[in-house]
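Only one protein chain is missing; all other protein chains are in place.
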Amino acid sequence: MSKPSHESHESHQSPDTHGHGAAVVDHTHHPHVCAWQTFVGIYAALLFLTFVTVGVAEPVSGLHLGSMSMVVAMLVAALKASLVMTVFMHLKWDTAINNIAFLGSLIFLSLLFLFTLVDHSTRGEADPQAGTPAPYARQAKFVDD
Amino acid sequence: MTTHTPAIETAPSATRKEPSYLDVTKGFWSWAGTLDHKRIGIMYLVGVTAAFLCGGLLALLIRLHLWTPEGMLFENGVYNQVFTLHGVFMVFLFIIPAIPASIGNFVLPLMLGAPDVALPRLNLASFYLWLVGSILTVYSIITGAVDTGWTFYTPYSIETQTSVLSMGLAIFVLGFSSIFTGLNFIVTIHKMRARGQGWFKMPLFCWAIYATSVLQVLATPVLGVTVLLLAFEHIYNIGIFDPAYGGDPILFQHFFWFYSHPAVYIMILPAMGVISEVVSVHSRKPLFGYKLIAFSSISIAVISFLVWGHHMYTSGQSEFVMMAFSFLTMLVAIPTAIKVFSWVATIWGGSVALSAPMLYAISFIIIFTIGGLTGVFLGALSVDIHLHDTYFVVAHFHAVMMGSTALAFFAGIHHWWPKMFGVMYDERLAKISAVLILIGFNVTFLPQFKMGSLGMPRRYATYVEQFQIYHQVSTVGAMILGVGFALMLGYLLHSLVAGRRARANEWGGVTLDWHTPTPPNLYNFDDEPVMAGKLYDYTELDISPTGEATFKAHKSTATVGSKA
Partner (left out) sequence: MSGHATIVTPTPEGFRPHAVAHHFKTAEQEFQAGKLGFWLFLATEIMLFGGLFAAYFLYHGVYAETFRVGGSTLNWHLGAFNTVLLLTSSWTMAMAVRASQLSNRKALIGFLSLTWLCAAGFMVVKYFEYTYKFSHGIGPGYFFAPEGHYAELFAGLPFPNLYFALYFTMTGIHGLHVLVGMGLIAWLIVRSSKGHFHSGFYTPVELVGLYWHVVDLIWIFLFPLLYLVP
């Protein structure tokens, strides 16, 4: 299997098979074959980043990053995820629309996060009496005020 | 203003090269196992119509019940179940699949010059998912129904002893049916367009379906996870939505409306697409502002993800996000108004045929304008605090869902009926029923706007006496609507057995769907179409004195020979 691949990284832009008049259409599908060394490299990077994740985590290292710890953990995870997406999932060599389809979902998901979390962090600011009942710590704060 | 000269029995236009998709195979299994998008579309049509009849019957019962202030028919708990089932049937079983899955399935590949949708097996699977979801819905009714309203708000939906669990499962399954349909259409539009058909040579119905499908794919999974979590509340009390376990019931509303607001546009966008086609064909004029309509569909889809909180103004969410949601809601008015203006400008100066589909389309424009404008009232934060959960809201969303989407569905059915079945219904009766429905709708819902603004709350089984006159007028309107729909069902079914043979191009449409034989072949076209000319180019038609439309030697649409 370790055929060092001269085929690797030839970027086959898949021909757009529609919409542009009756041009000559390529009937076959040409796979984009990635070099195995690339995959091994990404795999090693993922393992290293897992090590980083564990290493900087408060419960393991005792580092006190405070509110930054969540940000750091998510940044490292996002980095790992982007490696998997671009190389293992071939998005780097894939069509624009496949990229948009997948990454677009993240944009819309961020809207769900944005409004629900902003709602929670600003709830009861204008009128503490009208805020949501009990269990929330924030409400307690307003009662103290 | 000219009209198409109707109803002279015409000879079969040309001898067919191939049998139609209706004749190519026969028998139950040739339908139940079909991968043909047209047959799947017809099966959906039968299914959603059945759902519409059930939901409509429940609506009539609700209106009858409200004839007197203390309620005529049901105990209060049963009344809750009846309006919940009306909502679930109409929203999840009828409106959401109605236009995309039935008309869209049938027409979209035709408009793209394709032999089928891109993923025919998935298409059939999504029909069967719809069927399973419907059966589960009926199962929930038998095992105790649901009394939460179609919105399933927590914590009541956690406490109630009715069949929320199986209904949640039903909605989960229906959601995936909807996702697969949308996914299929996106792929079809991207990968299956005819040669020469660039994005801006697609009929506007395709743009509308595309925008709808994006919503179906991105929003429906959140509904899936919401009902899943609601089911977990019932199975093991996960607590995420239950304040007794530390959860936040408002989070349920966020999740629910993150789906269900885009779902409002899943319902209305395809309707707008149908209206664009019908208005253009029956005015025999290219659409005014083609690109504006196309882009407004996309922008409505995007904005719909930013406004869901306007359903939650009185829920206790933060005032800050309410203001943001209220502001963003106003943005929806822009693309929506663009569409209405474009339709009116298309009709203006056109050669308008007051055919049955066009009557439905005009009714749509009238009622949609009412629904859209009252939506602006409700989007305004301060006004909504007063109108929230009153009949004003009920009337508003019925204007959009029933008066717009359902009417567009019927406009589409009447428009493509001759293409679907090769027969024509009685146009005179069709026009009567269109007018009855327009009148019935307004008689039903205009009083509801009034009593809502006076403070009549929605979902109440009883009411104070001062509202009785409005309720009674509304009930009379509902009866008129019922008569209109019964009449429609009658002449449509009658046309299947005794209708005159439809002309090859009944209305004189020029999009690719009208280039197929009537009814289409199994793989739609005789020869693979190539779009060489313009879209909506009505000059390529010859109209005979009898109103028969024929293409002038294929000016805009060339074909390439079959490859065999």
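For clarity, chains are labelled A and B in written order, and residue numbers in each chain start from 1.
To be clear about the criterion, a contact is a pair of C-beta atoms (placed from the backbone, for glycine too) under 8 Å apart; a residue touches a chain by one contact, two chains touch by 3 or more.
Values in this document were obtained by computation on a predicted structure and should not be read as measured data.
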If I'm reading the header right, one chain is hidden. Which shown chains does it touch across the whole complex? A, B
Among B:Gly77, B:Gly246 or B:Gly349, the residue in touch with the chain that has been omitted: B:Gly246
Given B:Ala50, B:Leu122, B:Val302 or B:Ile366, the one touching the chain that is not displayed: B:Leu122
Can you list, in ascending order, the chain A residues touching the missing chain? 1, 3, 14-15, 17-18, 25-29, 31-34, 36, 39-40, 42-43, 46-47, 50, 53-54, 57-60, 65, 69-70, 72-74, 76-77, 80-81, 84-85, 87-89, 94-95, 97-98, 101-102, 104-106, 108-109, 112-113, 116-117, 120-121, 135-138
Just the residue numbers, please: which parts of chain B touch the chain that's not shown? 18, 114-116, 118-120, 122, 179, 183-184, 186-187, 190-192, 217-222, 224-226, 228-229, 232, 235-240, 245-248, 251, 255, 521-528, 562-564
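The rule is simple: only the chains that are shown with their structure count from here on.
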Any idea which chain A residues touch chain B in the complex? 17-22, 97, 101, 104-105, 108, 111-112, 115-116, 118-127, 130-136
In the complex, the residues of chain B that touch chain A are 186, 190-199, 218-219, 222, 243, 246, 248, 250-251, 254-255, 258, 305-306, 308-309, 316-321, 324-325, 530, 560
